[in-house]
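A single protein chain has been omitted; all remaining protein chains appear in their positions.
Each chain gets a letter, A, B, C, D, E, F, G, H, I, J and K, in the order it is written, and its residues are counted from 1.
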Amino acid sequence: MGAKRILILNGPNLNLLGKRETAVYGDKSFEDYLVELKKQFAHVHVDYFQTNVEGELINYLQQSTHDGIILNAGGYTHTSVALRDAVAAIKIPVVEVHLSNIAARESFRHESLLSPVCAGCVFGFGLRSYELALTYFIQ
Amino acid sequence: MGAKRILILNGPNLNLLGKRETAVYGDKSFEDYLVELKKQFAHVHVDYFQTNVEGELINYLQQSTHDGIILNAGGYTHTSVALRDAVAAIKIPVVEVHLSNIAARESFRHESLLSPVCAGCVFGFGLRSYELALTYFIQ
Amino acid sequence: MGAKRILILNGPNLNLLGKRETAVYGDKSFEDYLVELKKQFAHVHVDYFQTNVEGELINYLQQSTHDGIILNAGGYTHTSVALRDAVAAIKIPVVEVHLSNIAARESFRHESLLSPVCAGCVFGFGLRSYELALTYFIQ
Amino acid sequence: MGAKRILILNGPNLNLLGKRETAVYGDKSFEDYLVELKKQFAHVHVDYFQTNVEGELINYLQQSTHDGIILNAGGYTHTSVALRDAVAAIKIPVVEVHLSNIAARESFRHESLLSPVCAGCVFGFGLRSYELALTYFIQ
Amino acid sequence: MGAKRILILNGPNLNLLGKRETAVYGDKSFEDYLVELKKQFAHVHVDYFQTNVEGELINYLQQSTHDGIILNAGGYTHTSVALRDAVAAIKIPVVEVHLSNIAARESFRHESLLSPVCAGCVFGFGLRSYELALTYFIQ
Amino acid sequence: MGAKRILILNGPNLNLLGKRETAVYGDKSFEDYLVELKKQFAHVHVDYFQTNVEGELINYLQQSTHDGIILNAGGYTHTSVALRDAVAAIKIPVVEVHLSNIAARESFRHESLLSPVCAGCVFGFGLRSYELALTYFIQ
Amino acid sequence: MGAKRILILNGPNLNLLGKRETAVYGDKSFEDYLVELKKQFAHVHVDYFQTNVEGELINYLQQSTHDGIILNAGGYTHTSVALRDAVAAIKIPVVEVHLSNIAARESFRHESLLSPVCAGCVFGFGLRSYELALTYFIQ
Amino acid sequence: MGAKRILILNGPNLNLLGKRETAVYGDKSFEDYLVELKKQFAHVHVDYFQTNVEGELINYLQQSTHDGIILNAGGYTHTSVALRDAVAAIKIPVVEVHLSNIAARESFRHESLLSPVCAGCVFGFGLRSYELALTYFIQ
Amino acid sequence: MGAKRILILNGPNLNLLGKRETAVYGDKSFEDYLVELKKQFAHVHVDYFQTNVEGELINYLQQSTHDGIILNAGGYTHTSVALRDAVAAIKIPVVEVHLSNIAARESFRHESLLSPVCAGCVFGFGLRSYELALTYFIQ
Amino acid sequence: MGAKRILILNGPNLNLLGKRETAVYGDKSFEDYLVELKKQFAHVHVDYFQTNVEGELINYLQQSTHDGIILNAGGYTHTSVALRDAVAAIKIPVVEVHLSNIAARESFRHESLLSPVCAGCVFGFGLRSYELALTYFIQ
Amino acid sequence: MGAKRILILNGPNLNLLGKRETAVYGDKSFEDYLVELKKQFAHVHVDYFQTNVEGELINYLQQSTHDGIILNAGGYTHTSVALRDAVAAIKIPVVEVHLSNIAARESFRHESLLSPVCAGCVFGFGLRSYELALTYFIQ
Partner (left out) sequence: MGAKRILILNGPNLNLLGKRETAVYGDKSFEDYLVELKKQFAHVHVDYFQTNVEGELINYLQQSTHDGIILNAGGYTHTSVALRDAVAAIKIPVVEVHLSNIAARESFRHESLLSPVCAGCVFGFGLRSYELALTYFIQ
């Protein structure tokens, strides 16, 4: 049996990581972090996409043939019924991650439309949220 | 006078019809259904587009020169002020359709932002919703 | 096999159609429209009742032995749990119709208590709403 | 001193008991149950009325000269200020009963407009709710 | 030109006036009060109906050919969209009256569905509310 | 026994009556109307004050020694707890009047903080609202 | 087969019954009432516990091996998700009782978190609420 | 030091300006207005983009190297957390403009998700809103 | 034709500008700023009033004969229906300004009662908000 | 160092204390109480003002040069953003007092707009609330 | 007559005072403060208990025989109906205190369930809140 194949899917503004607001989020870009993550999980095949367009996130979800998806939908988390429908429609388990603790931020970020249809949720551990989600998939 | 020209515009995840959750939605794809529909309304010219991208739905609405539009905006139905504005801005009558009875589903699906600016609404008849909407336009 | 038997059930104030507010609703009474409708659907047996009393609507629903019911509950649409229970209790499929687009009117008309238990909904096409509902039943 | 006289008053759709949705409510009609109840409480005079019309429930309440009233107002429980006013206006103690546990059903059934003006409430014991209410009156 | 013709229409439980809760509402029945009112406005033709049935109030409104209607809809004031539609549909001016000051009672009595479609409102003057409403019509 | 002494107290913007928005409110100033009103109720002593300042309305209420007060508090109706407290604190009966039917206007005008502490309410009869209120006091 | 074994479980402040606020609740302690209740239901084995500590109520529910539980959770009724979870987790049927009619008290007492997971509810009959609940279990 | 460089970014449906609903918005397209604006502010370098796609607005914001951005996000103003995050993430000051007074329109347009993260807001001056925003940047 | 005449009207606490909380608002008083503003707009006649009294703001609005009014109503912005009525009643266009971005402050400052009746709104540019508003009036 | 200087500032209707509703508030006027208070705190310089005008309360707060202010804003407590801004703008500590326990009164009195910007709050001790507030300042 | 006997009752986490978050609450433990307080009120007998368990707070309240109780219920203030019932049930006057100004903190701390049944409230004076409460009891 071959290596597990996992898709990491990042939504709007996550391409700015490490480039802007470095005081808050650190100066490491997601691409740099991805290199480390792949080393730590050498036996897993990890694909990665990022887009600012809501509909393209849906496209990626629909076209995925991976064993699991780690989804950080950014601001669409709280507003996109369409994204939720896509997660619910596909058979691949999706783990929702967020860098920050969304419950501790503005009230419009408290509710995630995605959580009810995800396999599980990992919030607030910074970039390590992805590592914990990956840990879930590899066993 | 030539045949009436009608645009059927489908939003996010409706491309999955017949491929996923077939227990709920049946195993007929929208494309297959469209063939039947065109046979039933042989004297009508029917165009069809589907996209997962909210802004492209707006593009299609703006560029349409049809006599009527049948719109199933999927998950954008409940969240898109921009789509509503597009429907309100164009002169072509738009009929809103849904496969399922949105009033019988989760509470965030009860309100449609589009309904108030549509010519009429047909909800809950499965694929036959499109047929009823088309019936409206042909007379 | 005999002709399909359909009941059209109209609630409060629909008896005023064509007699009052003719600028808005036209000068055609429902009885006049019914004559046309029956011609258009000559092969269907259509019964028709109207009442202003909520409990009598429930009585009509309970006593019906038709193949389908087209229900325009008027103002009771938004307030009657009892009517909803009656629709849910009987086995005959009920299609909810409204002349106007209730989503475009006062906020207390946006929510229909009946929709979640109806087979489908047709709103906003004026008197033609009945025709579309009838189209649903005849195939 | 003669036997106590109790009125059981059933509202909309309770006449369907035992005839429809028997999987949920059983195949015993309220009339059949009434026979048993009268046997069990042989020393009590029990009158029984059912109506689907809200205003007739008010008429029955106003005209009653019983020692106590057991009221199952069905769907009017949650919407009828007029019924509440009638219960509050008469001097006879009224016990509110429901077959099902209304707190465990849809949110629009959680609040009873009648409870605050009733002598007591018995919910969720099926047909036995009437028996418990009757037990209250006979001592 | 003949005398003005005014209809006084009383809704649920107002038939109990003077018979029950006399400490609050006094021991004068509405019929007794009506005799005095007719004396005071001898030059006006006053008709009077009372019913506990919501739909019958609608019937009375629809069939009226009076110059004005004084409506006390009791508990239906706060819940009946159908009654509101009837008031809005007819051309005769309707004045809404209440014996008590509904704004000073339970919160579910604060909002009247009828007020927005009535010619004017007179609340809280006890039986004299009818007199003030009548004063409005006679000039 | 001398003539009854009534205070008419008008709040903010009512000094503009007859000068602005005459299409809506007519071209009659309140002062002109007052002359007519005094003629109609020749046996009553009527005082009149108007102010745009919330606290001065309170001052007038506190200092009044009249037999009754007719209060049109304009925009303060919906926002002034202080004014409500003043009405509640004094012993003189206060009748609340409004030219327009506040229930038919913007939602922030639906609730009056004053109504629960007033003797009665007269809304929506235009300038005749004052006449009806005065009618109440003279008997 | 032996006698039925029923647990009566009382929550916070019910130990004050008969000692404080006797004007409202009478001067009978629950212990005194229990003696009478046991006499009336001589063939039933009744255990009784009271505690002011939320977690101890949960302990009692978890450790119970009775045939049925009568639970008056006092103030925890409206706030304790943990107690609700305990009732839902055990297999023994639980009947919720309250001395007073909670729907007629402050609004924060209107909703019971326990009702949806209880077998039935008996509210507002004073101490007799326990008797009615016991009646349910003995047949 | 060279001329200031300002980006005007228009969201969904603003490309229809001057082509549709000309009675409301006038018959001047934004492109025509832009020509005038550039004349009036000859010493400023003005770039202009319009798109109906939410994610492309985010792309434009992220890639901008201008001295200031004037953003009219149309319908996305009220629903897009992702767009708000983009405005908050970049260092360039963003001024929010709207042609119409959004506070005077439907309630779902009253709240702007963007306002809290913008440098300032200019609403309701029609096309002149852009001119005022530009005035802010040039000093 | 003479110079345009503009009234700047400041509400409660704006007289403290430059004297208190200078870290936030700077140490420039509004009077000082006014001198600069008048220099910049030498061809405009600018009148200025400030008051802490809500009713006096209404007086100023009613008595104004200017070509335009710039209104910063401070804390009354969010609570004064009376002020809103005054703005709506007069014919002179009123531009609403705020120093700070009210949407980014406490939630009770998010809604302005004045915005819907103003010609336009300028928020969040500090003292320059007045300059932008003045720019609107001079062309 | 001289005596501490404290300002007691009373808002609307507090001038009626001891003159009206004496059953509730006692027959002692605030002036009488003030004499006693000054005796008890002989070493403190106490100034006192009362006004019914919201804007004058703001004036007093702005002009104060005392060491501390005791503010009972009466009905303005719950509605005045402008008063709150004044308290927040000045440097002198303000203690909020109320005679009654506002949490035990009508729901619109539960929230105080002033509390969040006051140094502390003393509610419900009748006139002794002022004494406790004064105790705070003298140490 | 002997010295007054007062119970100070502290709820959850108040045992951490002076040990954790000393930057906010200072480094003085409540026990240390109690020593000072007892010195200041040498003629009063002060008892003190602290517990993290909600039900034990109720036990202390029920068993108290003091002349007055000063209660800081910490986090239970906002959630405990059971605690409120205990305060309401006992005859001893209870003064509610809080170190911080709860109205200035998170919104779920704004409402106290205890306030409506307490004799009075002292909020926001730090440890001195206890002193002010004690001052109330000693006179």
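Heads up, the rule we're going with is that a contact is a pair of C-beta atoms (placed from the backbone, for glycine too) under 8 Å apart; a residue touches a chain by one contact, two chains touch by 3 or more.
All values reported here derive from a predicted model rather than from experimental measurement.
In the whole complex the chain that is left out makes contact with A, G, K. Within the full complex, the residue among A:Leu34, A:Ile92 or A:Val117 touching the omitted chain is A:Val117.
The omitted chain makes contact with chain G at the following residues, 53-56, 58-59, 62, 79-86, 89-91, 113.
What chain K contributes to its contact with the hidden chain is residues 11-13, 15-16, 20-21, 51-56, 74-79, 108-109. Against the chain not displayed here, chain A makes contact via residues 101, 103-104, 110-112, 115-125, 128-129, 131-132, 135-136, 139.
Assume only the chains that are shown with their structure count from here on.
Repeated interface: G-K and one of C-D, E-F or D-G share more than half of their contact pairs by residue number, and that pair is C-D.
Put simply, the C-alpha centre of chain B and that of chain K have 62 angstrom between them. A separation of 55 Å divides the Cα centre of chain B from that of chain F.
Shared contact sites, meaning residues of chain K that touch two or more other chains, are absent.
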